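All protein chains but one are shown in place.
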Amino acid sequence: MATLALERIVKTFDQTTILHGIDLQVDDGQFVVFVGPSGCGKSTLLRVIAGLESPTTGEVRIDGQSVNAVSAAHRGCAMVFQSYALYPHMSVYDNMAFGLENAGEPQTQIDSKVQAAAKLLRLDALLQRKPTQLSGGQRQRVAIGRAIVREPKLFLFDEPLSNLDAELRVSMRAEIRDLHARLQATMVYVTHDQVEAMTMADKIVVLRAGKVEQVGAPLELYNHPVNTFVAGFIGSPRMNFLPAELVARADHPDGAPVPPPGAHTIGLRPEHAVIADNGPIRMRVAQVEQLGSTSLLHGSVGTDTPFEMVCSGQTTLRGGDHVGIGMPTEHLHWFDAQGLRLGASRAPAP
Amino acid sequence: MPLLSRVAGLFFNLFEPLFRLAQRRLGLGRLGWLFVAPNLIVFGLFTFLPIGINLVYATTGGVNLMPFERPYTGAENFGILFECRDYFDIQTCRKDVFWRAIFNTAQFSLIQVVLMVLLSLVTALVLNRKIIGRGFWRGVFFYPVLLSPVVVALIWKWLLQSQGVFNAALVAMGASPIEWLTTASWAFFWTVFVSIWAHMGFYTLILLAGLQAIPKDMYEAAEMDGASPWRTLRRITLPLLMPNLIVVLVLAMIRAVQIFDEVFVLTGGGPGSATTFIVQFIYQTGFAEQIHLYGLAAAASLVLALGLVVLTLLQLRLTGASGAGRRAR
Partner (left out) sequence: MSNFLTRTHGRGRLDWTDWLSYGYLMLGLFTMFAPIVWLVMSSFKSEAAISQFPPTFLPYTQKSVQVAGHDKPLPLFMTRDDNGEVKPMAQVRRIGIMATMVDPQNPEQQVRVNIKDRTPINELQFALSNYTEIFGKFSFGLYLWNSVFITVVATLLTLLINSMAAFALSKYQFRGQKTVFLLIIATLMIPPTIILVPVFLVINSVGLLNSLWGVILPAIATPTGVFLLRQYMLTIPDELLEAARMDHASEWRIYWKIMLPLAAPALAVLAIFSVMWRWNDFLLPLIVLSRSEFFTLQLALNAFQGELNTQWHYLLAMTVITLIPITLVFAFLQKYITTGIASAGVK
């Protein structure tokens, strides 16, 4: 269990800069998720922490000690790879024991540690099998087990659930969360799926194009996104973005929100929009998706701004209908012309 | 080019009516036979038939080429080959050259294969690293593989001449020149060296392909598992490369046992019979001596064939064992 600090990490490959100066602080026992679109550099950042890549400039500190000069083998990190990277010619037992053997631990100690980890992950019946004889979920657990036995300072997960089917993903999410609670370990988790980020993280780091957009607890990011990118990335379905003049030219000026000075874009989440006959804007419904417990309305407002709305329950609305939309002030997000939240400072809090 | 396509067109037109006729007569189901026929005829005539005739030759005597003109002698040829007064002393054997050849071949095969596979492995491991111009370096080692054995032998024969560059180097260093190819131990050394030189590129290629099939994150996982480079080599790389290694070992062994061309030109089997290997013995007995002893040559061929069968069975055993142990990655 350890703390992690990243200071001005820059990573350049040939002529391309992947990471543009990342600063981050992770406390002991925290579950931190790096999330962002593909190519944002989250996996690269993870590999820099692991020691599989060296930063071009900047420092990585584990427990306050700089580990830049320390090789991956000796940093005390354990990594769960996206493809699991299990050794196909070794049994599950040997896969998990390999790291301990490398450290020169005595056989009895290795055995007890492997057995304990196997029990924790319900792998005890599978110890003699080879990876090719296991299902995807089982392999996933072996990969995690391999990391656990090493009792590392830092657990690193590189999109571990992306190769699993949806159902398995949900159950594995819970298992990893569970593991975190039990081990109280510091974990850094990389994913492109914001649902995983929201459900698992103590702290989310949103990355885009090699820069940190925002760092904070999940609900903090949900309720107070610092720019349009984070606002649009977190939360599903995606937040609606409307030009501010749409409200200024509202049909029913009473009750219409007043755009603060400098406002360029309004953000309103689909789940926060309400149907109100006298609402400030009108929506042209194009399609309705009935999920039984909720209804998803797709359409547009104003000239041609796309708009989505989530209603609970089932609806009688159909494509072609027009409906008034209410915009509760407490759920409105105002952004300036640069996409920044009005009143937010430029630099996001680490 | 237009001439070529015209010739090709002619060829096509020639055979088309024949095949159309055959197609109508035989139907689609049996037309396949017509397509395999030329191949099968050649195989039959030049491979399968000879296997049978080999037995005839091995069990007949006389000096005639035609099998029916040869008197049946049963196992006499084998008897001649195996006749020794003292089984521990080659000199007492009737056909001591035969036994020399077998001994030489065994010694050669063992030494050459082990050394060559080791060198190929090291080279493949080096080439697997992040190096600039890997294709170029790969080609460097591979080029001698393409040269004909005769050319290879002549290149080295020229280098090893009494007045050649090797001896020039020796003299320049103050030593006296060595008769490389007419000193028994050196001649043997050079047959091993030259054949490794000429063939290692091929096996390097196969091993390199095997190494590159190992996913990169396996090495990263090993690094995260705290494995030293030596441990990674021993516990991860080599076990995963084992199937390729076995293929290479067996291929190399089968080829080594049949070595002929380059040795024949390089040393002619000499000095004496120091570098005479089994295929050369067969060639000499059947075609180069004053009297062509076809029966004896055929008998020796069958002994060689037996050795090869054993080697192939060994291969099947080994690849079967390794295949069951580690299934597809």
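Letters A and B name the chains as they come in the text, with residue numbers starting at 1 for each one.
In this text, contacts are C-beta pairs under 8 Å (C-beta built on N, C-alpha and C of every residue); 3 or more make two chains touch, one makes a residue touch a chain.
Note that the coordinates shown come from a computational prediction; the quantities given were computed from them, not determined experimentally.
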Among listed residues B:6, B:216 or B:317, the absent chain is touched only by B:216
Hidden partner chain, residues of subunit B it touches | 12, 15-16, 18-20, 23, 28-36, 38-40, 42-43, 45-54, 56-57, 65-67, 122-123, 125-131, 135, 137-144, 146-151, 154-159, 161, 163-165, 167-168, 171-172, 197, 201-202, 205-206, 209, 216, 219, 228-230, 232-233, 237, 244, 247, 254, 258, 260-261, 264-265, 268, 279, 282-283, 286-287, 294, 297-298, 301-302, 304-305, 308-309, 312
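The working rule: only the chains that are shown with their structure count from here on.
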Please report how many Å separate the Cα centroid of subunit A from that of subunit B, as a whole number.
-> 58
Subunit B touches which residues of subunit A in the complex?
-> 50-52, 71-74, 77-79, 81, 83, 85-89, 98-99, 102-103, 130, 132, 146, 150
Please give the residue numbers of subunit B that touch subunit A in the complex, ascending.
-> 215, 217-218, 220-228, 231, 235-236, 239-240, 325-329
